[in-house]
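Part of the complex only, each chain left as placed.
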Amino acid sequence: MIWTVYLSGEIHTDWREQIQAGAQAAGLPVEFTAPVTNHDASDAAGDVLGDESDSFWRDHKSAKVNGIRTQTLIEMCDLAVIRFGDKYKQWNAAFDAGYCAALGTPYITLHDKDIIHPLKEVDAAAMAWAQTPEQVVEVLKYVTTAQ
Amino acid sequence: MIWTVYLSGEIHTDWREQIQAGAQAAGLPVEFTAPVTNHDASDAAGDVLGDESDSFWRDHKSAKVNGIRTQTLIEMCDLAVIRFGDKYKQWNAAFDAGYCAALGTPYITLHDKDIIHPLKEVDAAAMAWAQTPEQVVEVLKYVTTAQ
């Protein structure tokens, strides 16, 4: 069995690459999926459908086009890793966590100690809390290979 | 039919009271539910089950006890209103939005213009975005009474 793992959240550090590299080095039976992580491309996802003068609707159109990808990938994954960094609101990451929780899809959170308190509801519905990508790789290794 | 409306999110302003007062004044067939909105009581929700020396686990226990209430009320509501204020991380509000989205439960967001961009994914899955409690009451009136 190949496990499909969705990597949700922060797009400004290389945590996805670290997890993917670690999984590859360990030869794990894991396939990773992710949202579009190019910030500008993501914001412009709906522009091909026509320009908008109102920024609310430009955001709305782009968020919906992105939603085709993210909703589908979340519904297909076996496990999600949801990363909260130290900047920005990152409400989309918390949204994804709630989405997983309602679906019964297990997820692991990845964040530093200093945001434990505001993330307590998100962590309470998680199967694990990791602080580093290396820990995530270790959990993936154990879960997918029993080693 | 009585509509059950869950009021999720910010607990530091009186937006819930405004909506409830407006709905009552208009005689709407609506019953409101909400999480525990007393911040200290919410943080201490798990203390009755034994003290914890580690703050992560204290938060964890309390968040799970709160989760009994919030998960149940969200799954029972017909509609949610999800409020984002101008302070704090409010990841639990975004988590509730994602939970509603996955269940197919319609929700309305309530927030100011200046946080449109970080909330675009949350708004994209919403049925409406309101800026004031009065607008929420108007929408509730229309939706529940066809007037």
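A few notes on this one:
Letters A and B name the chains as they come in the text, with residue numbers starting at 1 for each one.
Here is the rule we use: a contact is a pair of C-beta atoms (placed from the backbone, for glycine too) under 8 Å apart; a residue touches a chain by one contact, two chains touch by 3 or more.
Predicted model, so just to flag it, every value in this text is computed and none were measured.
Copy number for the full complex in this structure file, with 2 chains shown: 8.
Simple rule for what comes next: only the chains that are shown with their structure count from here on.
We define each chain's centre as the mean of its Cα atoms; on that basis subunit A and subunit B are separated by 23 Å. For subunit B in complex with subunit A, the residues that touch the partner chain are 55-56, 59-60, 62-64, 66-67, 70, 84, 88-103, 115-125, 129.
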